[in-house]
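Would you mind keeping the following structure in view while I ask a few things?
Just one protein chain is left out here, and the rest sit where they should.
Read from first to last, the chains carry the letters A, B and C; within each, the first residue is number 1.
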Amino acid sequence: MQDKIRAKARELLETGTVDCVIGYERATDGLTARPVFIYGTAGVDRLVFDQTCVHNLSKFLLDRRDKRTAIVAKPCDSRAINLLINEGQLARDKVYIIGVVCQGMPEVSWNRVSKEPQERCQRCPQRVPVVYDYLVGEPVEALPVTFSDVEQMENAGPAERRGFWLEQFGRCIRCHACRQACPGCYCSECFVDQLDPTWVGIRKDVTDNEMWNTIRAFHLAGRCISCNECERVCPVSIPLSLLNRKLEKDVGEFFDFQAGIKAETVPPFATFKKDEHLKGVE
Amino acid sequence: MAVGFEPRVVGFLCNWCSYAGADMAGTSRMSYPPNIRIIRVPCSGRVDPLFVVKAFQMGADGVLIAGCHPGDCHYTEGNYHMRRRFALLQPFLDYVGIEKERFRLEWVSASEGKRFTQVVTSFTEQLRQLGPRKDRELMAAKGVQRAV
Amino acid sequence: MSQVIAREDLSRWLNSLMEERTVVVPVVVGDMVFFRPVAKAEDMTISRGNATLGPKGCLFPLSHTMFTVEQEDGDVRVIPSSLEREMVVFGLRPCDAQGLAVFDLPMLAEPADQYYRERREKTALVGLACAEACAECFCTSTGGGPHDARYMDVMLSEVPQGYLVQAVTEKGKKLLAKAPLKDMAVQAPTPPDVPRVPTDGIVAAMRRTFADKYWSRLADRCIHCNICSYVCPTCYCFDIRDYQQDGKTHRVRSWESCQAPGFTKIAGGHDPRADKGSRMRQRFAHKLLYFPEEFNNVLGCTGCGRCVRYCPVNIDIREIISDVQKIGGG
Partner (left out) sequence: MSPEGALLPYVATLRDVRKLTPDVKLFSLELDDPAARERFSYKPGQFAFVSAFGVGEAPFGITSVSYRQDGVEFAVRKVGTVTAALHELEPGAKLGVRGPYGNHFPLEEYRGKDIYIIGGGIGMAPLRPVINTLVDHRGDYGRLVVLNGARTPQDLVFSDEFERWAQSPNTRVELTVDRGDEKWKGRVALIPAVVAELAFSPQNAVTIICGPPIMIKFTLVELKKLRFADDQIVTTLEAKMKCGLGKCARCNVGDKYVCKHGPVFTFAQISGFIEQY
């Protein structure tokens, strides 16, 4: 895989198809990977690809909207690219997508790699990128989507759920890393930074933190592509995927929609049906 | 049911139908529980999920959104958008432990003064049955540290 | 002869301190460790390595009310907050204590920050020497060490018989007055080897590389998630805003990061550090250039390694220190 990615990157840079290839290189622990921007063929051999390449690189494309860029994309990352194209943030012809087939990634943090794949990967149906210009790896069969984690939470009593989330939100330090890592969070001014009116107070109290975490998740309803970058980067391990996946599950059930699968589909909150019957609404 | 508990309800009422409906209830001297604090919005579609979560953060026991009946929106489609948003937001808030019984979407037209009083009465009663929110107790039980 | 506290006596001692003081200890939450006040010392965990967030928040809270403003009948009263109980922070590591010593330099410089000074004066630090070094640690390269007791009030080192106790300051001695200590002949443990990152010429090298394109290339992969600042024991940037609650105005101060977009943006819209590269450089220049130049060559980094461990894109200060010395070497 790595050799194919390097060869493709070299070709794209040599022919001037792109100015930059965004991929992965070895991190300073000698074990895991980190994002890298390759601007010339001299750097191509720095590119690596293995089980530690967990980052979703697609957000970096927003820093290079007007430039031609190649990017290494796993299936979930490719959905993020579709999302950005769908929302008019990115032009398809500026991006060259080197898609990689994915069998699920382990939990990776600095100097640590788990043996088992991540939970979310075990539940992820996409094994092949949904959009690419060049595919690396042998296509494998898609898996069924399951939401057993969300269902477990749904089936807990309200007090238990409330207690669980208050404890999680109480730990939040509001560094906003979840937002910064999210490819879907690109507002020029985030609601949390607005001062007039101030939606989220400066106090980092559980009540203000709840405001931040719930609205952040809801702003991604029908948009989250389950790359789980938010949860991966969270320094205090708030299980944000449980919030995002609840919305993903309901959006799928109510509107038969999955974000980022196709770049053209109109997202559920941009449209409506006059005579639809939605669960819980008269 | 907590003794002496009076729920605090925030009602976001669309200017064209539901607010007029509330007005109608008032001018017709129909009575409804004083628990509701009404915020007039141009359209039910104007209600951002932010408003709802903010109301709960500020201590509301229940939030009501009332707008024109489907098909009657002054802006043609605002209430259809709200309907979708509500369909997703209500179970989501329930999921984080703000029970779905605390959050309602109702259609009330300008002529439905009676219906407005019924909605507010039944909602207030429902919240009274549900009792106050237990956030403080739960935080204490979970050892959640508050900002100083 | 040395003084030793037995393992089972440690909790007893901490519990006795709780009668008059708030005792903050490392507590395990999932796979993380936080410093939290506890009702009984048995709730603490003495884990290897560093806590997820250091004890910085005990002295400089994540957010706190500096004062409240009460308005009544045209009369305005400004009421500053203060810390009621004295505090003991137990179980911090030398790099975190050194972090507080670094914090002291700007915060206690006249005019001293009243809220920090009060907390600092009312807090005693009971440290634990590190028995082993983590892969990301480099404290010996930033003026500290795994057994460095200089910034503690009491220092404990693990020995087979329990913990070797060293009263470092008068404050520490007072704390130990009623501690169940035993006199024993024990050998002080040898400090572990800590990976080294040469920092000798870093200040001059930072000045020479300041305008290098290195910084904007490095910032390519930075997502400005602010985590480095939040986990850092020496980062002290803050924000101040008003918060209304129960009809009162609270003027609240909270942690903020120089990495955040808009950190330097003024009301008119001008932002002198709008691009990723200059924001990223600011953090390292502050720690490795401005700070040592302002404060007698003290680096604004204590080598705790947290930013290395938590950075989602592996922006590694150890690598930067070496790179900068290579690029800007004299």
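Rule of thumb we're sticking to: a contact is a pair of C-beta atoms (placed from the backbone, for glycine too) under 8 Å apart; a residue touches a chain by one contact, two chains touch by 3 or more.
All figures in this text were calculated on a predicted structure; none of them were measured in a lab.
*Asks:* Missing chain touches which shown chains?
*Replies:* A, C
*Asks:* Of C:S2, C:T169 or C:T249, which one is in contact with the hidden chain?
*Replies:* C:T249
*Asks:* Pick out which of A:D93, A:E138 or A:D196 touches the chain that's been left out of the picture.
*Replies:* A:D196
*Asks:* May I ask which residue of C:F90, C:Y236, C:F284 or C:Y310 touches the chain that does not appear here?
*Replies:* C:Y236
*Asks:* In the whole complex, not just what's shown, which of C:A41, C:V89, C:M107 or C:C139 touches the removed chain?
*Replies:* C:M107
*Asks:* Identify the residue among C:V69, C:A188, C:A274 or C:I327 that touches the chain left out of the display.
*Replies:* Going through C:V69, C:A188, C:A274 or C:I327 one by one, C:V69 is the residue touching the chain not shown.
*Asks:* To test your reading of the contact rule: which positions on chain A touch the chain that is missing from view?
*Replies:* Output for chain A: 195-196.
*Asks:* So which bits of chain C touch the chain we can't see?
*Replies:* Within chain C, the residues touching the omitted chain are 66-67, 69, 71, 74, 76, 78, 80, 106-107, 109-115, 117, 207, 210, 236-242, 244, 249, 251, 253, 256, 258, 263-268, 270, 272, 278, 282, 285-286, 289-290, 293-294.
FYI, only the chains that are shown with their structure count from here on.
*Asks:* Can you tell me which chain lies farthest from chain C, using the average of the Cα atoms as each chain's centre?
*Replies:* B
*Asks:* Using CA atoms only, can you tell me which chain is the most central one in this structure?
*Replies:* A
*Asks:* Can you compute the centre-to-centre distance for chain B and chain C, using the mean CA position of each chain? Integer Å is fine.
*Replies:* Chain centres of chain B and chain C, defined by C-alpha means, are spaced 45 Å apart.
*Asks:* Which chain B residues sit where two or more other chains touch them?
*Replies:* In chain B, residues 145, 147 touch at least two other chains, as defined above.
*Asks:* Would you mind listing the residues of chain C that make contact with two or more other chains?
*Replies:* If we look for residues of chain C contacting two or more partner chains, we find 62-63, 65, 252.
*Asks:* Write out the stretch or stretches of chain A touching chain C in their complex.
*Replies:* 27-29, 32, 34-37, 55, 59-60, 63, 109-111, 171, 173, 175-177, 180-181, 193, 195, 198, 201-205, 229, 232-233, 235-237
*Asks:* For chain C, which residues count as touching chain A in their complex?
*Replies:* Those in contact with chain A are residues 29-32, 34, 52-53, 62-63, 65, 135-136, 217, 220-221, 223-227, 229-231, 239-243, 250, 252, 254-255, 257, 260, 262, 276, 308-314, 316, 318-319.
*Asks:* Taking the touch rule as given, give the residues of chain B at its contact with chain A in the complex, in rising order.
*Replies:* Touch list, chain B to chain A: 49-50, 53-54, 57, 70-71, 77, 80-81, 83-100, 105-107, 134-135, 138-139, 141-147.
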